[in-house]
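Of the protein chains in this complex, all but one are displayed in their positions.
After this line comes subunit A, so read on.
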Amino acid sequence: MTRPASHILAVAALAVAIPGGVLAWSDQPVKPDAEHPQVPVGYEEDGQYFTEDGIPTYQIDDDGTVDWLTFSGFRRYHAECHVCHGPDGEGSTYAPKIKNSAVNMDYYDFYDVVVNGRQNGNSVMPHFGDNPNVMCYLNDIYVYLKARGMDAVPRGRPPQKDAKSDTIAEMENACMG
């Protein structure tokens, strides 16, 4: 697929995702085969992976080993987010399949919604900007959900993971206080 086409797809999906992002059991499908510039790894820095544009992303080895942030995102997601968005980002009767939102939405928009929340009638995404349990792990949660949306990791707990790098541990401690 050509880049412009995928761009249009992404925009269309976003248009659905924002007003309709609150629809329960709604599915804003992701085509993993399409081109997703926010996905491929451009470079690695102390155990964290980024795209060419510096957007956090996941790294999965052929044997299924996931990078630390993807694993950590799995853990944090299932503590903070799954009571609305369901196990493995699969959605619930009242909150969307956020695994797809992580692919369909721009990283900065995704970040903004988590920090500030948003509302559409009686569907409300809370704001987590002052919650260190979410904010200190937002990149972790984002890359995990993006990997889920792209079907790069299966449902459930990732079986193998990279070790936590010293840099990641330092950042975590500094953030959690």
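A few comments on the model shown:
Assume a contact is a pair of C-beta atoms (placed from the backbone, for glycine too) under 8 Å apart; a residue touches a chain by one contact, two chains touch by 3 or more; residues count from 1.
Basically, contacts and distances are computed from a predicted model.
Per the UniProt record, the chain missing from the shown structure is "Methanol dehydrogenase", taken from the list "Methanol dehydrogenase", "Amino acid/amide ABC transporter membrane protein 1 (HAAT family)", "Nitric oxide reductase subunit B" or "Glutathione transport system permease protein GsiD".
Touching the chain that is not shown, out of A:Thr51, A:Thr65, A:Ser92 or A:Ser165: A:Ser92 (per the contact rule at the top). Contact between subunit A and the absent chain runs through residues 24-25, 74-80, 82-84, 86-88, 90-94, 97, 117, 119, 121-126, 128, 130-134, 154-157, 159, 176-177.
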